[in-house]
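Pasting a structure here, questions to come.
A protein chain is absent from this complex, but the other protein chains hold their places.
Up next, chain A:
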Amino acid sequence: MAAPEPEAPEAPTATRSRAKDHSPWNWLLFVPIVVPLIPAFFNGDSPRLFGFPRFYWLQLAWILLGVATTTLVYQMTKKKRGER
């Protein structure tokens, strides 16, 4: 940016505690990234569910896996009220 640089940006917040993203819970996020990308799980016809071949219903079910994981990680890493 061409805006004139401010004189030495102050860092008043450096000492305050923050919710950093170093929580071990974050590793869980890899599950819904890796699992939906393994065709061996879903690339088949049987069993069918409501007429859907496994290829379709299982991949739609991974959506729930993704939602559950991101929700869990969010809840477990959320800042506690009053901490800051």
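In this section, contacts are C-beta pairs under 8 Å (C-beta built on N, C-alpha and C of every residue); 3 or more make two chains touch, one makes a residue touch a chain; residues count from 1.
Following the convention adopted for this analysis, contacts and distances are computed from a predicted model.
For the chain of the complex excluded from view, the name given in UniProt is "Solute:Na+ symporter, SSS family" [choices: "Glucans biosynthesis glucosyltransferase H", "Tripartite tricarboxylate transporter TctB family protein", "histidine kinase" or "Solute:Na+ symporter, SSS family"].
Panel shows chain A; residues 1-4, 6, 9-14, 18-21, 26, 29-33, 36-39, 43-45, 48, 50-53, 55-56, 59-60, 62-63, 65-67, 69-71, 73-74, 78, 84 of it touch the chain omitted from the view.
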